[in-house]
Structures are given as C-alpha cells and as structure tokens.
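With one protein chain withheld, the remaining protein chains of the complex are depicted in position.
Note that the chains are named A and B in the order they appear, and that numbering of residues resets to 1 at the start of each chain.
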Amino acid sequence: MNSSVIVFPGSNCDRDIAVALKKFKFKNKMIWHNDANLPKTDLVVLPGGFSYGDYLRTGCIASKSKIIEDVIKHANKGGLVLGICNGFQILIETGLLPGTLLRNKKLKFISKNIFLKVLNVNNSFCLSYKKKNIITLPIAHNEGNYFVNDRLLKEIEDKNLVAFKYCDEKGNIDEDSNPNGSLNNIAGILSHKKNILGLMPHPERLIDPALSGQDGSLLFQSLLSSN
Amino acid sequence: MKITNEIINRHGINQDEYKKIVNLIGKKPNLLELGIFSAMWNEHCSYKSSKKYLKTLPTKNKIVIQGPGENAGIIDIGDNDALVFKIESHNHPSYIEPYQGAATGVGGILRDVFTMGARPIAILNSIHFGNSKHPKTKNLLNGVVSGIGGYGNCMGVPTVGGEVKFDSTYNENILVNAMAVGLVKKNKIFYSKAQGLNKPVIYVGSKTGRDGIHGASMASAEFNEDTDEKKPTVQVGDPFTEKLLLEACLELMKDDSIISIQDMGAAGLTSSSVEMASKGNLGIEINLNKIPCREKRMSPYEMMLSESQERMLLILNSGKENDAKKIFNKWNLDFSIIGKTTDTKNLVLKFDNKEVANLPLSSLSTQVPIYDRAWKKKLVPKKLNYSKSFKTHKIIDSLSKILNTPNNSEKNWVWEQYDSTVMGDTMQKPGGNAAVVRIHGKNKAVALTVDSSAHYCLAHPTTGGKQVVCETWRNLISVGSKPMAITNCLNFGNPEKDIIMGQFVECVDGISQACKYLDFPVVSGNVSFYNETQKNAISPTPTIGGVGLITDINNMITKDFKRIDSCIYVVGKTFGHLYQSEFFREVMGIKGGPPPEINLFNERNNGLTIQNIISQKLVNSVHDISSGGILVALTEMCINSNIGAKIKIPKDSMHENEYLFGEDQSRYLIEVSELNKNKVCQILEKESIYYELIGKTQESFLDLSKDFSISIKDLKKLKSSWFNNYFNEH
Partner (left out) sequence: MKISVTVTLKKDVLDPQGKVVSQTLKNMGYDNISAVRQGKFFEIDIEESDKKKVKNLAEEFCKKLLSNTVIEEYTINID
C-alpha cells in the first residue's frame, strides 16, 4: 500500500508516523507542503505537530499550502486521508471535515494516555478494532475541543460518522472521561464517504510493546487489510 | 558621547575593571566597545567568580568526548553514537516575565545542543518557586510551566522529566533551569572553533530586534526596587522559527559545508563572534550593515548586544555559501554573509563604511580577570536535642501531612502540560526515578534525571554538594542504567559576599568529591550568581542533570510493585537521621541541624550491587530512598502499581518515626520474588551490604501496624490532591 505524509513547516510528528507506516510495510514518501502534486498514493497522512506554530488558528495556514489542492482532489476521488491531531485541525480548516477544534476546556495543554471507545468499525481505519473496541492512546494537544453546530452534530451522530469517543476504562462515555470538553466526547470523525478520518489521539505513538502498548497498531493493520 | 563614571557603572563594570580594560586595549573604549566589554566581562559570560573553583571539577574519563568549554558536553554511548547535553539557567528573565523567560530558556538550551549537530531528543527542567502562599507564586508557576510547554511542545521535543520545588527562599528569586539532550553521530559533531582565514561568517535565523539588550548584565545584577526599569528587556521566543532553524541546520550539517557554528544566546552576536574567533586564535571582521534587522535604524550598539532569539552564527567553507543559502531560504529563514575571519586576532566592526569598534579578542576572552573572592567556611550545624515529642506524631498523620505538600505531592498538574511522548521513543515518562528515552531505532536507551537538595546545601554545603550528585547517581541506577556523566547548574546568591562565596566553594568541593569517587564526570554546565533580592539570597541550589546508559532496553526497570507476595528489602543501613528531613521540616517545623552524612564507599558499593542485581533480572522493582524516607518511597511503589504491602518495622533501637522517615543516604527499596530472594541475599552479603527484610507485597492495602492500614486508593488521594486544590481544579 502506498502512503504520502505531508510535511509542513512546524510538523513534528512526521517522523513518528513514517516509522509506523514503515513498520507496517507501507511504501511511504514524505511530501513537502510546497510541492504542487501528490505522487500516486493510496493514503495521504497529515501528521501531528505545530504547523506554522499554530499561529493565527491551528491548522489554518497549513490548509492554504500548495499541496492541499491535490489532497482535496485525492479525497474527492475517494482516496484515503488520515489527519492526526494537527492533521485533524488542518482537515477541518480545509473543509474536508466539518466542525472546529477549540482550545481545551481547562485552557491547558494535555499530554496523557486516555481511553477511547471505537464506535464505527465499518471503515478502512477501524476494521481491526472489531475485537477490541475500548483502547488506550496518548493525546497531546492544546486545541482538541471538538465543536460543531447542533444540526451538523445530529447528522454526524445519526449517520454514524463518529469513529472514536473519549471514555473511561470500562467504556463509559461521560464528562469525567472527557479530557478537553469535546462535544459528546468526540475524539475522531469520519467523512460521509468514510474515506477521511480525523482524530486527536496519536495512534503512531502506541505501536510498540516496549513503549507501553500497541493499540495504535490496529489502525494501521485495518488500513492494510482494507486494501 | 562622553563615557562618564555613571555610564561605566550602569554597564556593570567597576572602576578597577575599567582601569584593566584601558590597560589591555591601550585606549579608552567608546560606548559600543564598552557595551561589548560589559557583555563579555559580566559574570554570566565570563565566569569570573567561579572559574577558579570550576577548574577543580573532574571533567574527563574514557567516555567523555567533549567536556566544559563548548556549547554543550558530549559523551560516547557506543556504536558511533554520542549524547550531547547541558543544563542552563534562565532565572532572572523568568521572574520578570515567566512565560517568555521559561520559553526562551528552553529555546536557548535546545540551540546549544543542536548547534553541535545533535537532534534534540529530550528536555528536562528543574524549577523552583517561593512559598505557595506567597502572592506571586501561583502566577509564576502557571507562567513558567506554560512557557516550558509552549516552547518544547511546539519544537516537538518531549519533555520527559524534571523537578518542581517550593520554598520561601525563592520568593523573590525563582529558578528555571532547563536541560536538553541530543543525539549525534560521533563522526558528525560540530564545534564552535573558527578555522581558516578569510572564511565567510554567516548569520542565519530570525532578524535582530531590540530584545534583551543587556540581558546578560541583568543576570549579573541583583533585583532591587529599580528592577522595574529593567523590565522591557525580556525576549519573546518563537518556537516555530526555532523548529525551522533546527531542521535547516541539521540539513546543512549533512555535508561538510560548516567549519564551525555557535548559537547566539546570552550577549547575542557579541559573545558568539568573540568566542568562535578567540577559540580559533583568529580575528573576525563584521559589517554591521549586513545584519538583518527587524526594527528600523538600529544602532551598532543595539545590533551587537541584542539577545533576539533563534539566531546562529556559522563559519562556512569558501564556496559553500550559495548552497547553504538555498537551504535557509527553503525554511524561510534569514541568511546573510556578515563578515570574515582574519589574522588580526581582533574583533573589528564596521558600520556605514566606518570602523566603529576594534578590540583585541584576548581582552574579551582569555584576559578577562578571574577573581579569587573571599569566602567563609560553613561548620556542620550541631545536632540539637529534639524533644521527645517527635514520638507522639502518629505515622498516618505525618505521612498525610508530608504528602499534602507541594514538594512531595505528585506533579501530574505540571508534567501533563508537557508532551512527553512525541518522537515515539519515551520508555519512562515523568514520575519515575528517571526518564528513559530509547535511542531511535536501537536496542539501547538513555536514563535522564535532574535533582537538587537546597536545604541540605544550606545546612552544610559540602555534604549537600556530595548528596545531590549521589542522589542523581542513585536515580539513574534505579531504572537499570549505568550512570555516565553529569551537567550542573549552580544557582547561588551574590558571590561578593563571603558567606555566599563559601557556599559556592564548598558545594563545588562536595560535587567534585562525589563525582571523582563515583567516576561520574561533569561535562557541561552553567553558573547563575546574584539570585538575591533586597539582600535576601536564595539557599545554595546546585542542580545536577544526570545521564545514564541502558545498553539493553529489556533491562530497564520501574518502581511500581509488580506482584503480590514478593519480599520487600531495604538495602543499605538506616540510622534514623531526621534533621533536614521532610518529617522534621513539614511535620514538626524544625529547620535546623545537619544534613544526612554521605559515605561514598557505601554509596558506590550499594549502587553497583543494585546495578548487578538488576542486570541479572533478580528484582521486580527498585526505588531509591530519598525525600521522606522509607515510608514515602514505599507509598510511591504502591500508588503506581495499585499493589500494597504489609510491613513489619524491624526491631531496633530507634523509634518507628526515625526508621520510617529518616533520610539516611545510599539506600534502596527492592521488590524480590520468593524465587530469587536467596540469590539476591547472597549477592548482598558477598558485598557486605547491610539489608533487611521489611515485609511483603499484598493486595490493595498498605499495612504498617494496627494503627496504620490505608487503602492504595486513599493513599493515591493523599498524594494527588495538593495541585488540584491549589488551582481549584477537580
């Protein structure tokens, strides 16, 4: 499977995602934000980090990059797009996913492992979570508070486009298990055609048993088995 | 402009020094030249009060590639890999503007590491605040922690460890010491020594503004009522630009274009140009019209003394300028050829076609006076007879009191604001004995820690100096690493006072003794003097950043109990030393008395034996015993694991409070399975190490006696409430 990781000035999880993709035998290329065209690719990844320092609005300036036009074309053709953390923020700024990511409710950066419930396993990113749908992944962000208007929220929920929600270790989705104030504990959402996933947690950081866990691996395995 | 005595004084140069300067350069310096001397002759850049004693520290052994004297220290970790690291202070600016002061502190130390060719892989920090009830503390704490997070997170370097301490001694003088660690290939290290004549001198990074002019002088002056006047000199950090600078530099470093490189930190362009040229025994000529400026009509004085962040100075091989420029342009950074190396051994500055400064480099570097300041020895405080009332304190009450203090409470509130797992190699996050970061793509890892013991050092500086090195060493051993080397940040008051100078001399002596004995050299560091306000000096606070090597990541060990029904041993003898302990200070309000003694022989013997036992995989968990004694250490082993213990205090001549809370040194708690206990005891006996079995692990409860039985859940609550209550967050 081919993948392309877009590198923006200030991206800093690009190496981490490249390591993960390599581990799962993707044929990966790193693409500079200023390139005009994407190579032939199955999966486009927008990595985490602080593109453009998060200045003005997180993800905003990156969403105006030259390469984004091609990313949008790829998405519209049904190609797979994965946006992690800052990548999710960029997807929102491009309009490929709805809503907005606001400052965390407690106004502080949060870096910790959290529990997630996988709500939609019928998509290329989450197939392998069928057998394990309460997982642990790390979050590390300042603006992860998902917000969208009531009408769109209803649509997202009704159409089962919420991929992940924050929960406790038993899978209960409640205020206590919500680290950043996200509406309905939303941690990750899919596009209508389910070919685009944006999520705040970092699956690429939990692919190694030596580093306390492998729940991230299942996302990459899903992508491979969906191919 | 006429240089009056007042102007000389405001530049932090006394009359004696001024006379020396005139003698050295054979003329009276003009204002620009005076400004340059002010920067290079102040304490922060010249180490004039400390150099004599820093020379006594051990700085070499077979694993040291680079000792003090460069941007950072470097050690060999095998396999053509080397680790670059350093700790530095940013105390005075952080007190004035906590967010930016802390942020630019992190920025500065990261540059010191990547300027040597190393990609930064970890950040740690040691931050000290005043009493939590002091009106400024909350704001400073908030600002500093946000600033460290704001800069480090944006740079994508994990902040993996640190310490946060509170004491009234820092009420008006907080400490922010930032440490950075980077990885480099041994054959790809870059140094700052200029080489070759007529080589292009290049400025890269952000434009120069009026930030921080005389910041280095500020660090060398005490705060007083007029401190407000110094306010506008705080620099604003731009971590985004620094991330671009990091990538651009590492890209250029892939080939051999760079002869030498140094970041512009304290005293900006002045210190980097002077240091690079004088190390290479060359001269340097700079055309100030070529300096990229952010503001209009900047004067040569402002350009030379600006401490604008995120800038580097490079000396390139001739002919490499255009390719280098392409790289920096790609990353949207300024690139300007500002001068060249010469053979005059002078610093020559030109502006608008006129020569505006001409100084022999030696007068700014090797000939800076080194002072031999008067100092006073501190006698070991007497052991005053403490009243027997210490026996009346119930264990549970004492433990609760200790855990509910900012110094002993868990610090999640702080480190959950730092991204500790970016770069995907963090094996132990903040909260353990030491942070552990895997070397990318390899089977080995480095253990990192930062420690200080200010109240021990205040009580008896020599002992305190020894102790803090030993504690660092112990922490590194406790995670399964071999301690390799240290970096130190020496935070003290005004060295012109004999008591303070005495604290410095004796702490350094203690550090030196411990480092020599343990073969634990000092490879880098920084001295921060003048941490005083209105004549109140801080307690002497040497901060030690330690690095250890774990050659096989499978040998890493953590402190949480692993299984029930394991045996728990205390390794090392307990004498029940309560002076300067948390029990005395927090529970009984007794601040006097001597710190616990250090027996270096036992320290090494115990440590190496624990190392041996860990490497043979004979223990389940290890925790060194430090602040709060055995009981606090036990608590920490329970809380992290949810496994409790049933403890029987050994029959001895001391009271249970002395046994449980005494802070005797060189001790460890180990959890050993029934299967391995005989072998472990055999090894300890062979090395003549005192040890005792104090109990076994069990489910859910920590039981000490009929009066003390507490659930792990409740213990956790005790240890985790302080910060949330302080900030009213639940």
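Criterion: a contact is a pair of C-beta atoms (placed from the backbone, for glycine too) under 8 Å apart; a residue touches a chain by one contact, two chains touch by 3 or more.
Since the model is a prediction, treat every value here as computed from it, not as a measurement.
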{"item": "Among B:His134, B:Arg294 or B:Lys482, the residue in touch with the chain that has been omitted", "value": "B:Arg294"}
{"item": "Of B:His11, B:His44, B:Lys86 or B:Arg210, the one touching the omitted chain in the full complex", "value": "B:Arg210"}
{"item": "Full-complex contact with the absent chain, from B:Glu17, B:Asp238 or B:Glu582", "value": "B:Asp238"}
{"item": "Selected residue (touches chain absent from view) among B:Ile3, B:Leu31, B:Ile65 or B:Ile96", "value": "B:Ile96"}
{"item": "Where the unshown chain meets subunit B, residue by residue", "value": "96-97, 100, 206, 209-211, 231-232, 234-236, 238, 240-241, 294-295, 308-309, 332"}
{"item": "On subunit A, residues whose C-beta touches the chain left out of the figure", "value": "52-53, 55-56, 61, 64"}
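Note that only the chains that are shown with their structure count from here on.
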{"item": "Whole-Å gap between the CA centroids of subunit A and subunit B", "value": "36"}
{"item": "Contact set on subunit B toward subunit A in their complex", "value": "146, 149-150, 153-156, 238-241, 243-244, 331-332, 415-427, 438, 553, 729"}
{"item": "Subunit A residues touching subunit B - in the complex, by the definition given at the top", "value": "9-10, 12-13, 15-16, 19-20, 48-50, 52-55, 106, 108-112, 138, 140, 142, 202, 204-205, 208, 210-212"}
